[in-house]
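One structure follows; several queries about it will come next.
Just one protein chain is left out here, and the rest sit where they should.
Now for chain A:
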């Protein structure tokens, strides 16, 4: 008999196995990885589209338009990354069964996200070019808007998680919802980095 013809020689009893799957053994953990892979494909498609169009143009941005100012978006980027820390702390609180801390940190993250959204909203007003004037403007608006919607989703999702937490749903054993929400949150925060790079630095090259 070859190696893959060997027979297992006993029934397997799983009655004592955990019914609380919290990490990589939970299907949803892998499901979120799948979602992130999909969105990574989307993020790369946007980034490549930007670079492709950028390379077609000797002058970028066109018509002596100034590239968008750097200062405020840099702060909003930092704020976005900081909110990953509060999300991390929220997760830690669940692990220690501290539901109050959990609720505080989750809503702190949500508030930070709202702040980022508010800053981004102001920036939309300050873009020097409309989306329909030139493809440069189309890219600026579309990519910013695309990421904006993602922060909105992450914020609403996390607020819902916070509410479930207030009802007392999350505990050390039952924390997978928090784990995957944090994964997605981190993804949304870090997905901004390539966009930040192309939108704010490439026009300066």
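The rule is simple: a residue touches a chain if its C-beta (ideal position, glycine included) is under 8 Å from a C-beta of that chain, and two chains touch if they have at least 3 such contacts; residues count from 1.
Simple rule for what comes next: contacts and distances are computed from a predicted model.
Protein name for the hidden chain, per its UniProt entry and selected from "Dihydroorotase", "Cytochrome c oxidase subunit 1", "3-isopropylmalate dehydratase large subunit" or "Fe(3+) ABC transporter substrate-binding protein": "Cytochrome c oxidase subunit 1".
Contact with the omitted chain, checked across A:49, A:99, A:123 or A:186, is made by A:49. Residues of chain A in contact with the chain left out of this view: 4-21, 25-28, 30-31, 34-35, 37-39, 41-42, 45-46, 49, 52-53, 56-57, 62, 131-139, 141-142, 149, 153, 156-157, 160, 164, 167, 169, 171-174, 177.
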